[in-house]
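With one protein chain held back, the other chains of the complex are shown just where they sit.
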Amino acid sequence: MANEEKDSKISRRKFVKNSGYVAGGVVGGGLLGSLLGVNFKGSEQTSTAPVKEAKFNQALMYFTRQADFKTLGAATERIFPEDDNGPGALALGVPYFIDHQLAGSYGRNDQEYMQGPFHDGTAFQGLQSPLKRHEIFMQGIRALEKESQSDFNDSFTSLEGEQQDKILQKFEDDKVKLKGVKASEFFDLLRSATLAGAYSDPLYGGNEDMAGWKMKEYPGSQMSYINEIEEEDFVEMKPSALHEHL
Amino acid sequence: MAKKLDKVDAVTVGVGWTGGIIAAELAKEGLNVVGLERGGDRSTEDFQMIHDEYRYAVRYGLMQDTSKETITFRNKPDERALPMRRLGSFLPGEGVGGAGDHWNGHTWRFLPYDLEIKSQTDKKYGKDKLGEDYTIQDWGITYDELEPYFYKFEQTAGISGEENPMGAPRKHDYPTGPMKSSPILYRFKKATKNMKLHPFQLPSANLSEQYENPDGETINACQYCGFCERFGCEYGAKSSPNITVIPTAKKTGNFELRADSNVVEVLHEGGRATGVRYVDVKTGEEFVQPADVVILTSYVLNNTRLLLQSKLGKPYDPKTKEGVIGKNYCYQITAGATGFFEDEKFNSFMGAGSLGATVDDYNGDNFDHKDLDFIHGGSLSITQTGQRPIENNPVPKDTPKWGKDFKEKSLHYFNRSLSVGAQGASMPHRNNYLSLDENYKDAYGNPLLKLTYDFTDQDRNLHKYLSEQAADILKEMGADKVEAKEISEHYDIVPYQSTHNTGGVIMGDDPETSAVNNYSQMWDVDNLFVIGASAFAHNGGYNPTGTVGALAYRAAEGIIKFMDEDKQLVKANKDRQLV
Amino acid sequence: MANELPKVPVVIVGMGWAGGIIASELTKAGIEVVGLERGKERKTSDYYMVHDELRYALRYEMMKDLSKETLTFRNTEKMRALPMRTYGTFLDGTGVGGAGSHWNGQNYRFLPYDFEIASKTVEKYGKNKIPDGMALQDWGITYDELEPYYDKYEKMAGISGEEVPIYGKRSAPYPTKPMLKTPVLEMFEKATKKLGYNPYMVPSANLSENYTNPDGIARGACQYCAFCERFGCEYGAKADPIVTVLPVAEKTGKLDLRTHANVIEILHDGNKASGVRYVNPVTREEFIQPADVVVLSSYVFNNVKLLLASNLGKAYDSKTGQGVIGKNYAYQITGESSLGFFKDKFNLYAGAGALGMEIPEYTGDNFDHTDLDFIHGAGIRMFQYGNRPISNNFVPDGTATWGKEFKQTSIKYANSWLKVAVQGASMPWRTNYLDLDPTYKDTYGVPLLRMTYDYTEQDHNLTKYMAKQTAPIMEEMGAEIIETTGSLEPLDVAPYINTHNTGGVIMGEDPATSAVNSYLQMWDAENVFVAGASAFPHNSSFNPTGTLGALSYRSAEGIEKYLKNGGSLV
Partner (left out) sequence: MVDSNKPQGPEDHSRRKFIRNSGIAVGGIVVGGALGSLIPTKQKDKDQSNAEKPINYNDALMFFTMEQFQTTEAATERIFPEDELGPGAKGLGVAYYIDHQLAGPWGMNAKDYMEGPAYNAEATQGTQTLMRRADVFAIGLKGLDDYSNKKYENKFTELTAEEQDDVLQVFDVAKEFKLSGATTKQFFELLRSMTIEGAYSDPLYGGNKNMAGWKMRDFPGSQMGYTEAIMNKEFVKIEPQSLREHMG
C-alpha cells in the first residue's frame, strides 16, 4: 500500500536547485536566497558522498541564521586554525559546541549573579555587563560581519585569513564599540569558548573524535595512572572519552 | 511564616569539613545534631562522570551558584563595590562535603611562628617592622597546645607524608607513607638539594595506600587519575567529609543531615543564640530550628555574613580599627615561575591534587628577614596535579593569545613545561576587610557580603622574592626558558588564584581585638561557635585545611565541655588561662 | 535615568501585523515612524533550523519569555489569580513580526452580522435574546464600510481562497486560488456535501501559488512542509509582516525600527500622550521617545496592560459595568470536535497551517436561533496541518497513556486520525475582563495583567449544539472509531487552545461603552491609537487576523487624517 520514494533525501541546496523555486525569479522579498547560506563552497561533496556515520548532533540549537553560524565558524578557525599539528576549530566541531552551549545554561548565565544595578567596574572587578552570554555572542558576531563590510567591503567569511585577523584584532583591542559590553570582552569569551570547544569532552559536540586531545597528546578520561606515574619516559595513550564510562 | 521545628542539642550551619567534624564528635558523645547544608546531597556515586574538565573545572559543576548568592568587591574603601557576577578568583563550595569534596588535598600544619607571629616579630625585628596599618595578632593559642588536634585531623583523613625538616615538629609519623615520587618530583628534589634546600614530599590527603581511620572509615589508594581539584574523587581515595566524618556521624544515629537548607539568620535573644532560620532552597519553605548550641561551620565568607546579618558581634570599622566581625580578612600570594623545556616531555597529564614536593626554607621565619622589606614567607612546591587541556595552555610571554602561533606553541609546551608555585603568607591590613553591601541582595533578599581587598606592599615584596626563588629552582632543574610570575597591579577578582580566604571572625585572647576564643567560641555569645578559616588571625604560607581541621577538633572538645558547664571557656586577658 | 530622544511624528509600540501595516502605510505616505519591538530582529534567514519540533513547538522558541512577563489568571472573581508560569492555553508572540510570524495563516473576514450583532439580534429575536450580563455591542462600523480595507489587506497578503455565497459580499475575488484539495480534504468535502452542506476551502495566507502584491513584494508558493503554527516560514510562502509590510516600510527609509525596545509606559499629560518610555531588556538602558501620535499595536494583553499601567482611559469596573479599559475580553469556544480513527493511512505528515475545509452553515446568524439558547455560531472544519510526532499521539479513549499498548496504538494511528473541529464565537460577559494584578509584577516592576475569565451558559449551549453536528460528518467519512467532546470544562490555562484573545480596548460609537472609535482612535486621548484584536467588542467564530488586518488599514488612514487635521475623527 505504500510507495517507497527512493532517493528522497532533499537537502536544502538540492531542493532549490531541483524545484525551480528560485529559478522563476520569485524570491519573496529577496529572502529565500539568504537561506542557502553564504558559503556552500565545497559542501556539495559532503552531502552526496555516502554518510559514513551520521552526526546528528551537528545541527543548531541556538543559532537561527546560517550566516551568523558561518561567521562564528570562520572566527574560531582563525583563533584555533588548522595546521600541521592537526585540525582547527571548524574540523573539531567548535562552532557546534558553542551553538549548543549558547542554547544552554552557559548562554543564559543561569548560575551567575545577574541582578542590577549595573555599573562599569574597574579592570579588577570582573565582567559587569547586563548582557547574557548568548546576547554578547550574537551581538559580537553580527558586529564582526559589520566591521568587515565596512573595512573590506566583503563578508567576514569571504575575507582572507589575514584580513579576518585584522578584524578580530580590532575586537581584542577594543577598537569596535558594542552595546552593553566591550568588544574585548566579547573577544575573550569567543577565545575561551573556542579553546573549551577544542578540548572539552566530545560529549558536548566539540573536540571531534577527540582530535583536540590527540594533538595535545592528552589521553582524556583515564581510570588510573598508577602504573605509569613513575615512568621516566613520556607515555602515549589512546584517549578515552566520558562515553566509555557508561 | 517560618515553621518552627523541635529543639535539638546542636545545629551546624554548613556540612563540610568543619561541620562534619563537629557532627561526628558531638554525635559520638551522644548529643543530637542537625546539620544544615545549603547545597544538595552528594556522595561518591555522584562522581561517575567526574572526568569532565568542562563541566567541573570550567563551568564549576560543584561550586556555589552565584545566581543565588555572591559577594561584592572593590580594591579600596573609596571605590564602588560591584558584584562578583561569576566565580573567578576563588571557588566556594556548595553541597554536602563542601569544598572538602573538591579540594586538592594539601594538608599542612601552620608553623609555631604563625600562632605567635606578633610577639615573635616584635621580639626579633622590633615593633616597627611592618607599620601599624598591618593588624597582625597572636592567635591566642600555641603550636604545642594545638599539636594533638592537628594529629587527630591527620588520623581522620589518613594523611600521607614524610618528615619536613623545616616544618612544625611532629610527635607522630604521618598515618600513611608519602605518595609516589614521580620523575617530575624527583627532578625538583634533586635540584633543590643541589641548592642546599630541604625538599620533602608534600603531605597529601590523596592517600598513598588504603587506610582505615580511627572511626573505622576506609579511604582508598589514589590512582593518580589527574582529576582532583574542582572534582570529587570517584575512588574515595581523596579524604573528604563525605567518606570520613559524615558517615561516622550518621552511624551514631544522632545526626540528621538536611541538604538544600540555606540558613539566613542566627536567632538570638539577650546575648544567647536560640537557633537558626533557614529556607529550603528548592521549595522556598522557611523553617526555624531551635538549638542549645549554634555552630557556624560554613565558608569564611558566609560565617562572617551570617553574623553581620544577624547583628551578632561588633562589626569592624576600618577608620577606627574597632570592632571585630569582618576584620583581618586575608588571602594568599600566589607567586612562582614557569619553566619551558625544549627537549624533554613530561607525563604532566597524570597526577594527583597533592602529588608534589616542597621546600620550606623560605617559609615563616625560617630565613632571616632583617634586611628584607617583608615578614613571613611561603612554601615553594612543584605539584603534578594532572594538567588538563582546556585550562592549561602554557606559552612563553611573547606568544600571541590566539591564532596559528598560539596553537603551535600551546601544543608544543603542553607536556614540556613545569611550574614551581609558592603559597605566600598574607598579612592583615586595616583596609582589607569584610562588611555588608548596601546595594546588592541575594536571592533571599539579604544583603551580599562586601569584600574590600588589595595587595599590600608586604604582599608585593614577598611575591617578588618568592617568584625569584622559584625561578632559580627551575633553572637548576634544567629549564631552557624560565619566566617568573609578576603580581598584578591590584588584586583582580577574575583569574583563579586560590580558595584560601581567611579571617573575618578571628580568634585571639582579647575580646577587644578578636571575635572568638581558642575554642572558636564567640566572646559575645557563649553558645555560639564559629569554626573555620574565618578564625585565622592572618594567613600562613600553607594551604589552610590542616589547620582548619585542628581548630575544628579543638572546638568540638570545647562544645562538649560547654554542654556541661554552659559558660565562657576561656578567660579573656593577656595571661590567658582556662576558666 | 531615562535617556530622552528627539521627538518624532509617530511612535508605534509592537511590530507585528497591526504595527507593520500601520508603519508601512504611514511611511509610504512620507511620515517618519519609530517602531518599537520588545523582542529581537527576525528575518526569513532565521528560519534555517525551523523544522525542529522540540525547539519551536515545545520549547516555544519564537514566543514571549514568561520569565520576564506573564499574566495572572482566575476563572471567577472569588478565586485568587495566579501567574501562568509556563506556556499553555495561548502563545504570545515576541520579536519582529510578532505572532504574525508563527501563525497558521487561516485568514477570514468576520460576517456582516458580527459588526451589528447587538442591533441585529434585538431586531430578529427581541431584547430578551440577550441575557443579563452579556455585554453585547455593535462595533461602530459596518461590514460594507470595512470591506475596502479587507480587500486591501488580502491583496497585500495574497490570500488564497474561494468565495462563499452566504458570507459578506466581496468587491474582488481572492488574489490567489485556493490551496490544494488533498485526498483527506476531499473526504471531508464528499461527506459534508452528502449531508447537505456547502464546504469551502479555508482562506489561506500560505500562498497556493507564486504571487506579487501591489507593493511589489514577490513571494513563492507553499511547499506543504508541515511546519506552520509555532514556526516561521523559511520560504516566505506564509504571509508574515517580515516578508510583506515591514520590507515595504523599510524601503521608504522612513521607518526607524528598534528591537529590544520594551515599552513600559505611555507618557501623557491628561488626555494628550507625549510619547513612551521603554527599556532595552538586554542592556537594561531606559529611553523616552516623544511623539505626536502614539500607536499601540502590541498584543491584546499588552495593549490593555499598557493603558492600565499608564493610567490612560477609564479602567473597567465589573461591579458597576462602568469604565472601558479591560472590558469585553473574549476568547473562543473550541472542543466540540469529533476525532475519528481510520483503518486507512493518509499522508498526514504533510500539510500546511491553513490547509483545510469548512462548512459555513453554522456560522453567525446563518441558521435560525429562535429556538436555540444561544446566539452566533461556529465554524465546523477540518485541517491538514501536518502531524508532528511529539505532539500527535492520539489514541482512542480507554487506551493506556503509556506502556506497550500506548506505544502500539499511538503508532498505529499516527497517520490515521482526522478531526472535525469546531471554532465557536465568544460573547462578552460582564465578569470576563482584564485588569492589573495586585500581587505579581513583571521584570520591570510593572504589575502583571490579571485575567478573569470563565465560560458562560451561552458557551456551554453552543458547545452542546455543535457537538451534535460534527459526529455525523465523521461517520460519513468512514471513521472506525469516533470520539466527540460534548461539554466544556472551565477554562484551564495549562493545555493549548488557541491564541485568539480579543477585547479590552474595544471599538464602538459611544465613549461611555467603548474605548476607541472606528479608526481605533482613543476617545479619551485623541493622539493615541490602539490597534489589534483588542478592539473587537466580541469574538466571532473565525480566526481574527483578517479582521485585525482590515482594521489596521483603516486605522492607518485615520492616523494620516489626524496628523493633518487633528481632532476626533468620528
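Here the chain labels run A, B and C in written order, and each chain numbers its own residues starting at 1.
The working rule: contacts are C-beta pairs under 8 Å (C-beta built on N, C-alpha and C of every residue); 3 or more make two chains touch, one makes a residue touch a chain.
Bear in mind that the values here come from a model prediction, so they are computed numbers and not experimental data.
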Request  = In the full assembly, spell out which visible chains the left-out chain is touching.
outcome  = A, B, C
Message = Given that one chain is not shown, which residue among A:Glu160, A:Asp173 or A:Asp233 touches it?
response = A:Asp233
Ask   = Among C:Asn3, C:Thr320 or C:Thr401, which residue is in touch with the absent chain?
value = C:Thr401
Note = Among C:Gly19, C:Pro203, C:Gly275 or C:Gly351, contact with the omitted chain is made only by C:Gly351
Message = I'm checking contacts with the chain that's been left out. Which of B:Glu69, B:Glu94, B:Glu234 or B:Asp524 qualifies?
response = B:Glu234
Touch list for chain B against the chain that is not drawn = 43-49, 55, 210, 217-221, 223, 234-236, 242-243, 247, 280, 282-285, 345
Task = Just the residue numbers, please: which parts of chain C touch the chain that's not shown?
result = 48-49, 51-54, 58-60, 65-67, 69-70, 73-75, 79-80, 82-86, 88, 180, 182-183, 221, 223-227, 345-347, 349-351, 384, 386-390, 393, 401-404, 406-408, 410-411, 414-415, 439-441, 489-494
Task = Kindly note down the residues of chain A that lie in touch with the hidden chain.
result = 1-5, 8-13, 15, 19, 37, 40, 43, 46-47, 53-61, 103-105, 108, 110, 201-205, 210, 222-224, 233-246
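Keep in mind that, in the parts below, only the chains that are shown with their structure count from here on.
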Message = With centres defined as the mean C-alpha position, give me the chain A-chain B separation in Å.
response = 38
Note = Rounded to the nearest Å, the gap separating the Cα centres of chain B and chain C is 60
Ask   = Do you know which chain B residues sit against two or more other chains?
value = none
Request  = Provide the list of chain A residues touching at least two other chains, using ranges where the numbers run on.
outcome  = none
Task = Would you pull the chain C residues touching chain A in the complex into a rising list?
result = 43-50, 55, 210, 212, 217-220, 234-237, 243-244, 247, 282-285, 345
Ask   = Across the complex, what residues on chain A touch chain B?
value = 78-81, 83, 85, 88, 106, 109-115, 117, 119, 121-128, 165, 168, 172, 191, 194-196, 198-201, 203-204, 212-213, 215-226, 228-232, 234-235, 242, 245
Query = Hey, which residues of chain A end up touching chain C in the complex?
reply = 1-2, 21, 24-29, 31-32, 34-35, 37, 59-61, 63-67, 116, 118, 130-132, 135, 179-180
